[in-house]
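Here the complex is missing a single protein chain, while all its other protein chains stay put.
Order of writing sets the labels: A, B and C. Residues in every chain begin at 1.
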Amino acid sequence: MVNHDCTCKDNPLVPQLCKVIKITQETPDVQTYRVQTLDGKRPFTPMPGQLGMFSLLGVGEAMFSVTAYGEDWIETSIKKTGMLTDAFHEMAEGQQIGVRGPYGNHFPVDPCKGKDLLFIGGGIGLAPVRSFIRYAFAHRADYGKIDILYGSRSPADLVFKEDLFDNWPKEPDTAVHVTVDRGDETWEGNVGMVPGYLEELAFQPVNRKVILCGPPIMIKFTLQSLLKMGFSKEDCITTLEMRMKCGIGKCGRCNIGSKFVCLDGPVFTMAELDELPDEM
Amino acid sequence: MQLKRENLIPALRLLAAQGEILVPTAVDEKVSKFAPWDGSSAPDLALVNTTLPPKDTLFPHQEGMYRYKTAGEPSLEEIVEAPARILFGVRPCDARSIDCMDKVFLGDKYEDAFYARRRANVTVIAHTCAQTGPTCFCDSMGLSPAEAPSADLLLSDTETGWLVTAQTEKGEAVAALWKDLTAEGGEAAPAPACTLKTNMSDALAGTLVSRFEDPIWDEVCHACLGCGTCTYLCPTCYCFDINHEDHGGEGTQFRCWDSCMFSDYTRMAGGHNPRPSKKERLRNRYLHKLAYFKERYGQILCVGCGRCVGHCPSHLDITAFIDKAAERFGEGK
Amino acid sequence: MSDIQSALRETAKKLLTEGTVTCVIGWGETRFPDKTTPIFVKTPEDAEKLVWNAHCVCGLAKYMLDNRCPEGKLAICVRGCDSRAVNRIVEDKQYKREDLYLIGLPCEGKDAPICATCTHRNPVVYDVLLGGPVPEIEVSQEDRFQAVTALEGLTPAEQYDYWQKQFSKCIHCYACRNACPACNCTECYADQYRVGWQGKQIDKAENQVYGLTRAFHVGDRCIECGECERVCPMGLPIMSQTRKILKDINDLWGNYECGLTDSRPHILGEFDLSDRDDFM
Partner (left out) sequence: MSVKADPNWEPKILAFCCNWCTYTGADLAGLNRMKYPANVRVVRLPCSSRVNPQFILRAFQKGCDGVMVCGCHPGDCHYATGNYFTRRRFMLMKRLLEYNGIDPQRFQARWISGSEAAKFRDTVTRVAGEIKALGPNTRFQEKWYEEGGEAQ
């Protein structure tokens, strides 16, 4: 039995009440919530890529990636896609929500040490990647050059704009490449899909790990480009999504083969995914 | 030690002081289940597999997890319920199913507190099979109708009663309780053999996974109606859903049985469903029973109780599937 | 009976050989002498697997809905009840009659209790009829509605207790729904569970709501095949609910049997200005 550093002491299925201390409107349909315990502490200490179960009592409960944490808070970003996420978007600062976690495995922060990192995000897929980006900056000496490639449908759909345009470009030995599918009158950056831009940027597949997350169709084509550029599937790391209820590998629904995404995932290398049944 | 038939009711009366006794009970002409003992009549131990398995005792069909309030000062209060219970007359297959559920709920990184609390207070008294039913096939799944190694206490049929074998500390406590009612002697009746046989093997489990795209799944799923009968009557199916019942400002979070045969089981918020049709769902169910669970926990998740075979509306038969696959993939025993 | 079985195999073989149909749905053997299972014959050789005996109890019409947009014609073996089920589904615009080839099988009653009150042992629609018609049995309205009349005589408290006890056995496996040819919605209300019509709770209120909703959804379109009751693993007297509705329809708007043609609107989908009115 692992000590799961869970918010809820001896029952991993019962959440702890926390409060939302800050809400950031990232895009018209994505908000970021900063959450802390009622006594002002950090609910738990997640590793990059780990998940948290966030619940609105009386509405529902769902698993989201914990995108960042600070001294006394954690953050998650939620896109409006259904009943529960709509309800999240109606919250005001100060509202109490249930939190349990952290769940799942995390990005391989140790095996990536000493390597250059290429982070690729598409749409809300930057959310899980962001936790590793922040981790890498916090442990800057452990990692080589960092490239961040991010694409969204339009300039209005770009998430974490402050990080993308202000914070991250200032970090040493770091380059941020942003692209949009369709520009608008104010957009001066690159226009085009992620796979094309990726090939244009011509990253060398030497001593470099790729962390990749986004909608399935983007993953598919980006992976094709990466393989063409000479990256191996072992070096491409991604996260999976499945419907989840318990978060601790009991309720059964998030299995792919004998693996549970909530327990053995959500982080897998592309090589590991090849080993699993094609049922995603 | 032997417990004579005439001592059964006194023995149950002694047990009743330790907790609620659940015995195989016919609810009506079609349905039987483990229900509280009435305190006076001899339980019907000849019932070959109750319609509903005993898993409800440890993993209730519906179980409150916590009560919450959202009006005023929000609050959460965990629901703790773990009555002392004795499952009496559990068949070897059902005893094994509890063993399977223990592997899921008590281990694998997290302990499920709700299950663990109930489990600690449940004593399992198994009873060997004097006869098998037409759909029983436990001896093809590595079990024996005469053994239930994971039960706390085993009752084996003799001419005049039952041999009492304590197999755990809990079982020894029961045996000690019964010491005035039991005596030396008695010989266990020979174990009956299952009439339904199937060709399950370790090799086949592995092959099935590697034949994920084989047309066999398409062939076998046609007759399936996509109902949840097999999963709800299965003693080892442990999937659950979590939801709440809200009464405006307060409510209860609960979990209840769920079935992998239903479309909304894996459907995600955006509408994408990784298992969109009954082919994928049936494949997942069969593979979970026969292969995935073994990969993860080291044993097969099918105990051969035959409930799914006996109750499937379309008369689908997992043993027929196993044999068909074994024949096609050349992985017989 | 064996003559009809050989005729059935011959017909299926011919249909498949000539390419009239791509699949024949019929009954096949299982490992148990008293059970048959629906089989889907796609090659002329496999036609030998078809059987016709007293244990052909499973309704077959529902299976055509697995593929609502077929590439070729589908042949279905139809007894009286199956033929009415086909009419039901065609009338509900879920399948085109011209995409079906119906192999009519006059039926002298199968190993199922419902057959005792069957009023249409001969198929009401078919493309080919195997064997001569069997004599219909006289079923009085008293016999047909015997169980309903008995329950109607009880006091409200007794009625409630009776149904409460029955519904308490329901395990929400939805076999009754999945077997029912009148339950042909692409997505059932009970699966739209985020919408909140049907809770997954196994408790008295949810069980009752399911029982009554199901009855009312199908009641006026019920063809009395009795599949719901046959498949129920908990032995609920489901037909006593649907037949109550049929009995009331008979009392209120004249004798009515569903599924005899594929063109009559169902009873709640039409009205008459002179309908009886208790609501003035």
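Throughout what follows, contacts are C-beta pairs under 8 Å (C-beta built on N, C-alpha and C of every residue); 3 or more make two chains touch, one makes a residue touch a chain.
Computed from a predicted model, the values in this text were never measured in an experiment.
Chemist: Specify the shown partners of the omitted chain in the complete complex.
Modeler: Those shown chains that the absent chain touches are B, C.
Chemist: Using the touch definition from the top, which of C:E29, C:D127, C:D203 or C:E257 touches the missing chain?
Modeler: C:D203
Chemist: Using the definition of touch stated at the top, determine which of C:G19, C:P156 or C:G254 touches the missing chain.
Modeler: Missing-chain contact among the listed residues: C:P156.
Chemist: Contacts of subunit C with the missing chain: which residues?
Modeler: Listed in rising order, the touching residues are 148, 151-152, 156-164, 189, 197, 203-205, 208-209, 212-213, 215-216, 219-220, 241, 244-245, 248-249, 252-253, 267-269, 271-273, 275-280.
Chemist: What does the interface between subunit B and the hidden chain look like in terms of residue numbers?
Modeler: 245, 247-248
FYI, only the chains that are shown with their structure count from here on.
Chemist: Which chain's C-alpha centroid is most distant from that of subunit C?
Modeler: A
Chemist: Taking the mean of the C-alpha atoms as each chain's centre, how many Å separate subunit B from subunit C?
Modeler: 32
Chemist: Residues of subunit C that touch two or more other chains: which are they?
Modeler: 194
Chemist: Touching at least two other chains at once: which residues of subunit A meet that condition?
Modeler: Within subunit A, residues 82 contact more than one other chain.
Chemist: In their complex, what parts of subunit C are in touch with subunit B?
Modeler: 30-32, 35-40, 58, 62-63, 66, 169, 171-175, 177-179, 187, 191-194, 199-203, 227, 230-231, 233-235
Chemist: If we count contacts the way the header does, which residues on subunit B are in touch with subunit C in the complex?
Modeler: These residues of subunit B touch subunit C: 27-31, 51-52, 61-62, 134-135, 196, 219, 222-223, 225-229, 231-233, 241, 243, 245, 254, 256-259, 262-264, 278, 311, 313-317, 319-320.
Chemist: Show which residues of subunit B lie in contact with subunit A when the two form their complex.
Modeler: Subunit B reaches subunit A through residues 65-66, 68, 70, 74-76, 78, 104-105, 107-114, 209, 212-213, 238-244, 246, 251, 253, 255, 258, 260, 265-270, 274-275, 280, 284, 287-288, 291-293, 295-296.
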